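Omission of a single protein chain aside, the complex is shown with its protein chains in their original locations.
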Amino acid sequence: MTKKNTPEDQNKRDFLQVSTYALGAVGAASFVWPLIDQMNPAADTLALASTEVDLEALEEGQSITVKWRGKPVFIRHRTKEEISSAKDQLLDGLRDPQTDDERVQNDKYIVLVGVCTHLGCVPLGQKSGDVKGEYGGWFCPCHGSHYDHSGRIRKGPAPTNLEVPKYSFLSDTLIKIG
Amino acid sequence: MKFLKFLVIIIFSINFFLFGRVFAAGSKIEYPEKNWSFSTIFGSFDKASAQRGFQVYKEVCAGCHGMRLVSYRNLAALGYNQDELKAIAAQFEINDGPNDEGEMFTRPGRPSDKFLSPYPNDQAARAANGGAYPPDLSLIIKARPNGANYLHALLRGYEEAPNNIKVPEGMYYNKYYSGNLIAMPQPLYEDGVEYLDGTKASKDQMATDVTTFLAWASEPELEERKQLGVTVILFLIVFSILSYFSMRQIWAPIKNKN
Partner (left out) sequence: MSKPKFKNPVVNWIDYRLPIFTFMNHELNEYPTPKNLNYFWNFGSLAGITLVTMIITGIVLSMNYTAHVDYAFDSVERIMRDVNHGWLLRYIHMNGASFFFIVVYIHIFRGLYYGSYKAPREILWILGVLILLLMMATAFMGYVLPWGQMSFWGATVITNLFSAIPLVGESIVTWLWGGFSVDNPTLNRFFSLHFVLPFVIVGVVILHLVALHRFGSNNPIGIDVKGKQDTVPFHPYYTIKDLFGLSVFTTIFAAAVFFFPNFMGHPDNYIPADPMVTPAHIVPEWYFLPFYAILRAIPDKLGGVLFMFGAIMVLFVLPWLDKSSVRSSQFRPLYKLFFWILVIDCIALGYLGAKPAEGIYVILSRIATAYYFFHFLIILPLLPRIESTRPLPVSISTPIITASSNASTVMAMREKK
């Protein structure tokens, strides 16, 4: 049947059929996007992405844990010794070199996402009786990562420092996370 | 053309079936039809009207009717900016808690909060309204047949009852309500609200505005849906034409033999 056709006919035929199938493929592919996108965070989830915390009652040497995006956020009112220990630390030999100033907005308060950067466990160190690890900050019991007073990784398998969430001070003692 | 004939038969019989159902379900009361901007194919909401409607809802309806499915942040779709949304939300005292002491407390609303309901639960709503439950308005336009026209008519349907009808205590005569006796007192009066944009708050204006607002609340996806719909259908028409001619081409050798 096709043999009788001139090459020109053949071209026209190929063009029409190929564009039909191509358009069909485009249509099917664009139907796939909503199926994938529905698994992304929904509008109400995104709207809840900020939390306000009042630090008025948080005394020196105390820590609180608040929930933000379903994860614990550590806020610690650091003592003078902890601040100076964190500030004085030399960057040499740190696995993920960052100065303390890069990690805090107000020296008194350190705000960290309380999720170990190794495999996502919650480190110990918020309560006074907790094991705080060899550097006095936080210690992850799952695989033994040690963090210092600035939440920097010092020993153990975690690759990076504890994450500092996006936050801002609305007043001296009121912060908004997210 | 054979295919067209076929298509006409199919569509005709489906319509017959479906419209039969619609007529069957239709009610006896006729509402005046209004040309709503959101009812057309390329429909969209009149944002200024919806903002005024929100004001009517807030100042008149919200005393009894909640809108528990709508959040303050959703109002962004009506053209409010983030600061305005925060200010609107902050006007309401939202219940929250428990706090660290285990107590419930109230705090100013945030855009992520749902609209504050006037009553803590259905029973309280009934108790405060003589046993009649003021329905939640989040879906009211979708939850009534011919919803927009119905609500618009209902809000303007309060009249003196005809002599032969006795209106019991706590009931009101409304010519568009099924059975004509409604437990809701007339909500809208001339200049019942003072519009922020200076529009004259006639009864009809307020009914139109609040209907527009509630239509948006029922179907916040409407504009996006219709825009996407036009694109999708244009695409499918092109695809139908292409596949039709491809089919003709592929079948040509078979058809020609006969």
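All chains are identified by letter, namely A and B, in their written order; residue positions are counted from 1 within each chain.
Methods note: a contact is a pair of C-beta atoms (placed from the backbone, for glycine too) under 8 Å apart; a residue touches a chain by one contact, two chains touch by 3 or more.
All figures in this text were calculated on a predicted structure; none of them were measured in a lab.
The chain that is not drawn here is touched, among residues B:G66, B:G109, B:G147 or B:P187, by B:G147.
Seen from subunit A, the chain kept out of the figure touches residues 17, 20, 24, 33-35, 37-40, 42-45.
Although one chain is hidden here, its contacts on subunit B can still be listed: residues 2-3, 6-7, 10-11, 13-14, 16-18, 20-22, 24-25, 41, 69, 74, 135, 138-139, 142-145, 147, 218, 220-221, 225-226, 228-230, 232-233, 236-237, 239-240, 243-244, 246-247, 250-251, 254, 258.
Basically, only the chains that are shown with their structure count from here on.
Remark: subunit A and subunit B have CA centroids separated by 40 Å (rounded to whole angstrom).
The residues of subunit B lying in touch with subunit A in their complex are 71, 73, 111-112, 235-236, 238-239, 242-243, 245-246, 249-250, 253.
The touching residues of subunit A, counted against subunit B in their complex, run 1, 13, 16-17, 19-20, 23-24, 27, 43-44, 47-48.
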